[in-house]
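Heads up, one of the protein chains got dropped from this complex, but the rest are sitting where they should.
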Amino acid sequence: MAVALVLLSACDREAREVRGKPLPETAVAAQTSQLFPAGGTAGPIDPRAKMYEGNAYHIAEGGRLYRQMNCVGCHANGGGGMGPALMDDQWRYGGRMDQIVASIDQGRPNGMPSWRGKLTPTQMWQLAAYVRTLSANVAKDVAPSRSDTMSATYPPTLAKPKPPTDSDPAAVKGPAR
Amino acid sequence: MSAPYRFTRDLAELPTHAFGNRSLTWWGVILFMLMEGSGFALAGAAYFILKSHQGTWPPAPLQPPGLLAGTLFTLLILASEIPNTIVKKKAEAEEIAPVRLLLPIMAAIGGLLLVIRAFEFDSLNVMWTDNPYGSIVWALLVLHTTHILTDWFDTVVLTVLMFTQHGPTGKRFVDVSENSLYWRFVWLAWLPIYLLIYWVPRW
Amino acid sequence: MTRARLSAVCVGLSTSGCAGVQSIAPSAGAHTSAFNSLFVVFLVVCGFFYLLVIGFLGAAILRRRRQGEDGVPALFRVWVGLVSLSLVGLALASWLTDRAMASYGDKGPPVRIRLTANQWWWDVEYLGANPSEAVRTANEVHLPIGRPTLIELQSNDVIHSFWVPNLAGKQDLIPGRTEDIALLPRKIGVFRGQCAEFCGAQHAHMALTVVVEPEAQFRSWWRQQQAEAPAPRTPEQLAGMTYVTTRECATCHAIAGTTASASVAPDLTHIASRKTIAAGTLPMSRGGLYAWIADPQGVKPGAHMPYIGLEARQLDAVVAYLETLK
């Protein structure tokens, strides 16, 4: 019985919605005002976040895109390089699913390109879902332990979950706070 | 069941317990050792298959594991065969006093071995996530630790039992004897694993 | 509708109906001829033994007069001897055939191809003598008749298996390794290969078109494939090209001669010259292109081509442009 319950609670996690949920482009762009570091005033969280965040299939697809789109080039396997580290719990532009999607969609200063029109919204959500596993901000049993590449990271399945915080680089303090 | 019978022999005189291959417990232990043994053998085979894909073993720039803890462990587990043999002999002679004396010692040795084992993990110089080398040496060590742990637990339970009214009975002496037999397997299985973990990387 | 569509793929492959384009029996290669001979040997020997067994069983069941074991022990010895001898014979025949097959790659200067398997398509690179001769395409291989072809096999993700039954047996493509296989085509035709190792959701839609043609035809195909993509000629084609090379398409696909140069999805430079779309899933046609681009996940659920949600105007333009990529 307990087994059944544990398994039941896992249904969303296992669904494989191959089409994603088609979204109008504007839906992602709704939060353009957030070009401020530290996230500005974040509105209520986008309801789609949950569907992608807790879903193993979307996370796996996001991982594939992360490697294929060469995110590794700047962010490494989450450890950071030219771009900021993604496996810590510090987020300059907000660590929520919709905030990460906004960063991917719009690009950010100092090198992060805008992927609008290059990736579909579904793919951006998948990427965001994957990126959040790097910092173990999702249930550990949804994340893959590693990819079939040279893996330099600690398995997300073993990491301690860290609540995301918005870091504040000294130069720019969000006025909204 | 009204078929008539031809009575050929009365078995009442047979003993109710026996040691070695005359007892079912012995066979149980032997079969368990066969299962575990083939598991270890296959893990060893996997070790060499994974090794065959690497230029150096351990893969550069890793260092082979430190020798101190593993060697200490090996010496202690070899030395433990002395009390182990004695306790087995005494059990088969059905003498309760020496068994009650030696079993706690065996349990203590097991506990000490587990402590040293913790330092062994520390001396491997590699994590299981690093590469297949790390994965297989951790797997070997974890597999063997499981054996130490189960036999240690078994010994503790048996030690307690020997001090109860169930202690000085034939059946319990058989259990003690077979527990000693299993301990022999635990250290015999360790020797090749010791070589795989500590010495093959040094070749 | 789906049924009609797939039949169309099949017709696209072969004008004379489809049965046999992916089959062991109609041999089109040196390996399959050898296979067929060996198979006949096995079939005859095994058939003979089957008849023996059934005959003995039938006799045992129907026999009226029973005289105990008379003669059975002697028969037993004969039987065991016969079985053992035949097995030795079969093993020997098998071994000799295997050796003969191994030598087919040496018959003449080979065409060299590197085939990389992906979930769920084939990346094809012709390795010319110099880089300018190299050709990159996908899901379709052209081979000159009578010349050995050496194919390097690699995988980018999971284990796949290369299998063109009319030409030769299988060889797995294993990530982290490079395997190879030699083919020696002996018959002109269009054949179909298919991934033969279960490789995930769309294992069933991972086909490879193999065109065996005369040397001259092969040469002209090769030259044509080396060319860059033609420039668009109508405003609609131009709009299509602009979309393809600047938007989502270019994130994964490459078209030689344009700015699109990604390599995680099939090369589109001469896509319209190929016989199928999406590794044998749809026939190459305007309708096929529309179906595939409009709703890839409906055609091949789980494939890595995403649903983009093009507007009708954009879709028209993209298809119009892709159709020019001969």
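Each chain gets a letter, A, B and C, in the order it is written, and its residues are counted from 1.
Everything below uses one rule, namely that a contact is a pair of C-beta atoms (placed from the backbone, for glycine too) under 8 Å apart; a residue touches a chain by one contact, two chains touch by 3 or more.
To be clear about the criterion, contacts and distances are computed from a predicted model.
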item: Candidate names "NADH-quinone oxidoreductase subunit K", "Cytochrome c oxidase subunit 1", "ABC transporter permease" or "Formate hydrogenlyase"; UniProt protein name, chain not shown; value: "Cytochrome c oxidase subunit 1"
item: Among the chains presented, those that the missing one touches; value: A, B, C
item: From C:68, C:109 or C:131, residue that would touch the chain that is not displayed; value: C:68
item: Among A:83, A:117 or A:144, the residue in touch with the chain that has been omitted; value: A:144
item: Residues belonging to chain A that touch the chain removed from view; value: 2-4, 6-8, 10-11, 13-16, 18, 56-57, 59-60, 63-64, 140-142, 144-151, 154-155, 157-158
item: For chain C, the residues touching the chain missing from this view; value: 2-3, 5-7, 9-11, 17-25, 31-32, 34-35, 38-39, 42, 46, 49-50, 53-54, 56-57, 59-61, 63, 66-69, 72, 75-76, 79-80, 83-84, 87, 90-91, 93-95, 97-98, 101-102, 119, 157-159, 161, 163, 165-166, 168-172, 174-177, 179, 192, 194-204, 280, 301-302
item: Positions on chain B contacted by the hidden chain, ascending; value: 1-18, 21-24, 27-28, 31-32, 34-36, 38-39, 42-43, 46, 49-50, 53-54, 59, 94, 96, 128-136, 138-139, 153, 157, 161, 165-166, 168-174
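Everything below uses one rule, namely that only the chains that are shown with their structure count from here on.
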item: For chain A paired with chain B, centre-to-centre distance based on mean C-alpha positions, whole Å; value: 48
item: Distance from the mean Cα position of chain C to that of chain A, given in whole angstrom; value: 38
item: Residues of chain A touching at least two other chains; value: none
item: Complex contact set, residues of chain A against chain B; value: 146, 151, 154-155
item: Complex contact set, residues of chain B against chain A; value: 129
item: Complex interface listing, chain C residues touching chain A; value: 157, 175, 246-248, 250-252, 264, 297-298, 301-302, 304, 306-309
